[in-house]
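Supplied in structure tokens, the structure appears directly below.
Every protein chain but one is kept in place in this view of the complex.
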Amino acid sequence: MFRYCLKRLLISIPLLLGMALLTFLLMQKTTGSFYDQLKMDPLISPETIDRYIRLYQLDKPLLTQFLLWVRNLFRLEFGYSFYYNVPVVKIIAGRLGNTFILSFASFLLTWLVAIPLGICAALHRNRMIDRVIQMLSYVGLSTPSFLSAMLLLYLASRTGLLPLGGMHSARYEDMTALGRFLDLLRHLAIPAAALSIRSVGALQRIMRGNMLETLRQQYVLTARAKGLPESRVVYVHALRNAINPLITLLGYEFSALLSGAALVEIICNWPGLGTLMLTAVRSKDIYLVMASFMMGGVLFLVGNLFADILLARLDPRIRYEK
Amino acid sequence: MKNKTRHDSPLCLALKGLRQNRLAMIACGVLLMLYLGAIFAGFLSPYSYRDEDRNFSYCPPTPVRIFDGQGRLRWPFVYGREMSFDAQHKRIYEIKEQERYPLRLFVRGEPYRILGLVPCSRHLFGVDSPGRIYLWGSDSRGRDLFSRILYGARISLSIGLLGVMISFSIGLLVGGIAGFYGGRIDNILMRVCEMFMMVPGFYLLLALRSVVPPDFNSVQVYFSIVVILSFIGWAGLARIIRGMCLSLRQREFVLAARAMGLSDLEVIVKHILPHTVSYSIIAIMLSIPGYILAESALSLIGLGIQDPFASWGNLLSEAMGIVQITFAPWILLPGMFILVTVMCFNILGDALRDWLDPTLKMERQS
Partner (left out) sequence: MNMLLEIKNLNVTWGQGSRAARILDDVSLAVQEGEIMALVGGSGSGKTTTGLAILRLMAPELIMTAGQVIFKGTDLARIQESSLRDIRGKEISMVFQEPLNAFNPVLTVGVQISEVLKVHTRIPSRRTLARVLELLDLVGIPDPARVAGEYPHRLSGGMRQRAMIAQAIAAEPQLVIADEPTSNIDVTLQARILELFRDLRQKLGLSILLITHDLGVVGHLTDRVAVMSGGRIVERGMTAQVLRDPQHAYTQKLLEALKD
């Protein structure tokens, strides 16, 4: 198991390096004009500019610059945000947390809704409820997350049930711990739901397909021939096998969530990595842009690794193969 | 080796199978209508996309009526409207029944060019000024949403096609080479692909967009968006192609072609790639929605197609403010168009795939 993890990590390193290279090259395209822009900005002191020129050795050959940049990455020295006037690392950490909360909430919501729906649809195949679920799923997975967000916000504004964006209410500071938690949930509801609608549609279909496939397997017949109660046949024998392939999707889903989350964050005014990146791009805050970009890649890798480990734990065939 | 006695071309077979699936036929029809609407936007829309009238800002849809105030049957017309503000400073439109503007067909209006070539100034329908016909309401500047949606279709629908064509070409080349040679080359190329697929798409989109010089004009912006979109999307297609080539290269007809002395490139292009056609079409059809959505997302946050040009994405950007959504819900209509388009492509792609190989249905899920 440990060797398996190590192997996965080792494979990830060239991937990360590749991403770093891509980021670096992209940065090169803009830094030139960017620094000129900076020099003309009276608010930035010449000392700051000099400090960063020295730090990033902009006068040295490209390869050295790249290696230095990578070294700085490891030191969590991501550069300086000129828009917020603080080192990038300080802003990213907080926003990262918020994006994570949103992604996690949406992820949980997706799985808690899609899995039972998929099982239900498979068990009542081709009957009315299955058809209804299938139709809703289809619409759901074709709906872009930003549209879901807008529609939900519209409904909320009409009914006044939920807050219209943001992460905290005005009186957040005065609330008790429980109050704060509930307040967070209320603000989380719309963006998490908007993000989930698409994933639920997709995941439900996959779950249903897997269940149908699994229920046709020989070992399900054996389980029935043993006289086991139908619930055990479905939920222990069939489900355990049907769900395995879905675990591999976990990591990819996480990355997709990060991407999709950005847009929903922007629409719902949720202070996460996405809104940060947008502000950065709009204000040409280069280091912030690139740092967010790298962060996205790292999170994807982590998600993948997590999914692989989970799969190895759950499916003994894979565990022993490695 | 063509076996003329047995099959029609894959495309013929696909169309035959499609006819059996009613839903897919409907999807096909809808898409056709949308694309035709985009092509003939100039004719079908009463106003040009930049025709504004600030007196009618956020005007609700003006229904076309055939019964007037006294219940008499008349030629279709619309009532005039006047904007005012109520006590809460909310905008309201008063219907003025004394002003009737009959619907005119084949009206002479703003000049445009059919297919960019033939100049014309006839529009399918319209009303005499100062009346305005807003079938689907107007935006903040009083521009007709119906017209702008039709013009917007041009950009939103074409970017998808262009982007996917470029991605596909790149993907075809890379995937074909990787799948054909296998081994080291395959490994390296696939790592590169993985790297591209690994990056969260939206972030890459933003990052690349920030690199585009700010002084680009709208045409250049359009093409740079197409390029950016292809940059993100090629990797997925390359992997699919590579998978297919990998399984094909050991087949007899490939070995025969190589034995006959054809160069590697010839073998790839003439023998392997044609067998990937059917699955490629499916892969393409299922990727187009992604491009349309990516462009919409970019335009939505103001980094894509800029005003005054219309794309469904930037039409939606007006809906970003809560105030607008609440009091002018028709602003969300472009979103419905995006939704319908994406659904149609998905339905078509799925129908083709399920028809082509029912066992794929199971494969794709594991």
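Just so it is clear, A and B label the chains in written order, and each chain counts residues from 1 on its own.
In the analysis below, a contact is a pair of C-beta atoms (placed from the backbone, for glycine too) under 8 Å apart; a residue touches a chain by one contact, two chains touch by 3 or more.
If you're wondering where the values come from, they're calculated on a predicted model, not measured in any experiment.
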| item | value |
| --- | --- |
| Neighbouring shown chains of the undisplayed chain, as defined at the top | A |
| Per the touch definition above, residue among A:113, A:228 or A:249 touching the missing chain | A:228 |
| Hidden partner chain, residues of subunit A it touches | 217-219, 221-229, 232, 236-237, 240-241, 244, 314-317, 320 |
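Throughout what follows, only the chains that are shown with their structure count from here on.
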| item | value |
| --- | --- |
| Centre-of-Cα separation between subunit B and subunit A, whole angstrom | 26 |
| Residues on subunit B engaged by subunit A in the complex (per definition of touch) | 191-192, 194-195, 198-204, 206-211, 289, 293, 296-297, 300-303, 316, 319-320, 322, 325-326, 329, 332, 335, 338-339, 342-343, 346-347, 361-362, 365-366 |
| Subunit B contact footprint on subunit A (complex, rising order) | 14-15, 18-19, 22-23, 26, 29-30, 138-139, 141-144, 146-147, 150-151, 153-154, 157-158, 164-165, 206, 209-210, 213, 245, 255-256, 258-260, 262-263, 266-267, 274, 277-278, 280-282, 284, 286, 289-290, 292-293, 296-297, 299-301 |
